[in-house]
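The structure follows.
All protein chains but one are shown in place.
Each chain gets a letter, A and B, in the order it is written, and its residues are counted from 1.
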Amino acid sequence: MIKVTIDNIEVEVEEGSTILEAARKIGGKVVPPTMCYYSKLRDTGGKCRTCLVKVAKGSAKDPRPMPKLVVACSTPAQDGMVVENTLSQEVIEARKGVVEFLLTNHPLECPICDQAGECDLQDLSYGFGEGESRYEEERRRFGYNDIGPYIKINNERCILCYRCVYLSAQLTDKRLLGVLFRGDYAEISTYINAAVENDFSGNVIDVCPVGALTDRSSRFKSRVWFTKPYDAHRDCPKCAGKVVLWAKGDEVIRITARKDEFGEVEDFICNECRFEKKQVSDWVIDGPRHIKRQSVISLNHYETINKLKETPPKD
Amino acid sequence: MDNEIKFSAESLELVNRIIARYPEGKQKSALLPVLHIAQAEFGGWLSTETMNYVAGLLKLEPIEVYEVATFYNMFNLAPVGQCVIEVCQTGPCMLNGAGEIIQHISKRLDIKPGETTPDGKFTLKTVECLAACGSAPVMRVGNRYHENLSTEKVDSLIEEWCKCGKSSHDNPYNE
Partner (left out) sequence: MGIKILTEHIDNPELKKFEVYRKTGGYTAVEKALKTMSPDGVMEEVKKSGLRGRGGAGFPTGMKWSFLDRKSEKPHYLVCNADEGEPGTFKDRYLLERNPHALIEGIILSGYALGVEDAYIYLRGEFFYILQILEKAIAEAYEKGFLGKNILGSGYSLNLYCHPGAGAYICGEETALLESLEGKRGNPRLKPPFPAVSGLYNCPTVINNVETLATIPWIVNHGGDQYAQIGVGRSTGTKLISASGHIKNPGVYELEMGFPVEEFIYSDQYCGGMKNGKPLKAVVAGGSSVPILPAGLILKTANGEPRNISYESLAEGGFETGTMLGSGGFIVMDESTCIVRNLYNFTRFYRHESCGQCSPCREGTSWMEKILYRIENGEGRMHDIDLLVDISNNIEGKTICPLGDAAAWPVASAIRHFRDEFVEHVNRKGCWFD
């Protein structure tokens, strides 16, 4: 085990852990925000640059500070390392810069975006951004991309975190989604407008940090904050069958995987559970979902309000 | 274009020789050279069918080929003219009159950069630094560089190419 200090809090982690893993072990405000890293997907991280932190002391052995800010998500922690996250003005400034960059071409169409209310970019901008944008140029537009009946892709909103591409490579049989072109013209696409349909493809919706990949089956049906989340499960031959039902009254609007306090999916779910089982009777309801992370519904007021009309489980 | 995309026996042999340059199981490494050969053999550009064929040859998912083909500038993703003229427009070339050369070709062929003449003979492209700044302005046509360009030099080259029906779809491995 090695000892790392982040924003004056010391924590012990296993050797080989990253700074981010150490920070997540401490939890709370010490945890740098992440827009591209995803612990459940190999090779993610390093791209968005929102988790930049300052290493004030490299290690007990070599106490020199690191000359540049480093990404917490993929920089290995060292024994005796001292890291500054929100305590460092340099980090705050750099993060402000990154937020500004991410927003330059992101359409501010939150009023009509299904992700609004549970969008990581909204949270990030709220936490670290400026009130006004200095970007006065035209925003980037992409050609039409169609990836099938289940998933809506909106490239203008994409921040190129690559999570959906890694997920497609690591979770689905045949990768159809990729990153095409380069620079600020880079886009997530299948190139040939193929329908992204295989057992686990719907999970790209859950790992997308913004509204670039959304669920067509619930599109424009309700704002997130008007739906109430319930933990539910079913006996599914393809996946663990543990989901969250997002319901309005007794109507199931949307089904997602369950996410942890860092916004990461706990168990990936299959497309059948996500898209085909929209009846309450399809599920065993476990009770209200406690939303742990920053979100319009994270206050969890709904828990005491009303309960979904429970239905007996089917055999 | 031919319905069936298939390398000639000669190209296939070259492709196999190239694949053998990389360790076993790392045949993806051959992707760039093989795409160059494919582009030369199948009309100077990479159609979806061509890319799918290359994917099959190298045992890759087609998306792996699309991702790569769209990343690199030298691959054309739409049909091009028989002779693709690539004029450098970066720094030192600009200082030495690349703008004038581009304008001149544009006027002479009556096409804008990025366009192809209606007869399908020429495509004009502007490109970034060709690493020939000491002999600016410069253009690349297939496997040849043309340097120290002047409008007169460009005119005589175009005339020559018109006469000989110049193709720039060169296989990088063939002289």
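FYI, a residue touches a chain if its C-beta (ideal position, glycine included) is under 8 Å from a C-beta of that chain, and two chains touch if they have at least 3 such contacts.
A quick note: this is a predicted structure, and the numbers were derived from the prediction, not measured.
Q: For the full complex, which residue in A:G58, A:G80, A:G97 or A:G127 touches the chain that was left out?
A: Residue touching the absent chain, from the options given: A:G97.
Q: Just name the one of B:V15, B:M51 or B:A136 that touches the chain not displayed here.
A: B:A136
Q: List every residue of subunit A that touches the chain not included in the displayed model.
A: Counting over the whole complex, subunit A touches the hidden chain at residues 45-49, 52, 68-69, 71, 74-76, 94, 97-98, 100-102, 104-105, 134-135, 137-138, 140, 159-160, 162, 179, 181-186.
Q: Give me the subunit B residues in contact with the hidden chain, please.
A: Answer for subunit B: residues 21, 23, 26, 28-33, 35-36, 58, 64, 67-68, 71-75, 89-92, 94-96, 127-136, 140, 142-145, 170, 172-173, 175 touch the chain left out.
Keep this in mind: only the chains that are shown with their structure count from here on.
Q: Subunit A to subunit B: how many Å between their CA centres?
A: Roughly 40 Å separates the two chain centres.
Q: What does subunit A use to touch subunit B in their complex?
A: 174-182, 190-192
Q: How about subunit B: which of its residues touch subunit A in the complex?
A: Listed in rising order, the residues of subunit B that touch subunit A are 48, 61-64, 66-67, 70-71.
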